[in-house]
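For this view, one protein chain was removed and the others were kept in their places.
Let's look at chain A:
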Amino acid sequence: MTTLQGRDTAHTVRSYEEELNHLANVVMRMGGQAEAQLASAVQAVLRRDSELATRVVVADARIDEMEQEVHAFTVRLLALRQPMADDLRAIVGALKISADLERIGDYAANVAKRALVLNQLPPVPAVSGLPSMARMVQEIINDILDAYIEKDVEKALQVWRRDEEVDDLHTSLFREVITYMMEDPRNITACTHLMFMAKNIERIGDHATNIAETIHFLVTGKALPLRRPKGKAETDLNPPVVD
């Protein structure tokens, strides 16, 4: 029998197996919720939809609750089951991944909060750069959740490597936004919010790479030894020179 954790053999104690499956399920639901929150937050920015943004801000509490649930359940499993080997790694991994997902949820809520402010201001053209970055990060989250449930290290590593692309997109968006600010100082307030939104989305990508590292550990038992490829050097964040 192949179990939810992708194992050939189920646990001798069925209730233990069910508990491990339950833990993975809560983490997956949490991931799904975080993914949806990011999608809604970005929609709220693009459509200038304050009602949707408010819903995102309110719904963040649900992700926090799920994180608490994962924490409590993890402690319970550690105390009552004394897990070993891959079970131990799966439980510790769930704890770590839930913390990353909780932060992803926070960043999505932050984007939504800024959308509420942005919607009070005149539209800025730079907003158009945000969706492509958001789309890439959404894909990354989707892939990393697949990698988690399928225990697919290769897929996790692909996500881990792709974060470089997110960093590059962030850098180019940053430069674009600065250009708008230079062109018209009245754009500064909106553009500053936009810049923070981009930063939030970029940070979500970083948490996805954390999850990739955790998946690598929980499947192979080894930490990723390599340094993650970084985007262009920090100096690229310097504003473009205007003559």
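Operating definition for what follows: a contact is a pair of C-beta atoms (placed from the backbone, for glycine too) under 8 Å apart; a residue touches a chain by one contact, two chains touch by 3 or more; residues count from 1.
Basically, contacts and distances are computed from a predicted model.
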One chain of this complex is not shown here; going by its UniProt record, which of these names is it: "Phosphate transport system ATP-binding protein", "ABC transporter permease", "Helix-turn-helix transcriptional regulator" or "ATP synthase subunit c"? "Phosphate transport system ATP-binding protein"
Touching the hidden chain, out of A:Tyr16, A:Tyr180 or A:Phe196, is A:Tyr16
Among A:Leu88, A:Ile149 or A:Ile188, which residue is in touch with the absent chain? A:Leu88
Using the touch rule from the top, list residues of chain A that touch the missing partner. 7, 9-13, 16, 82-89, 220-222
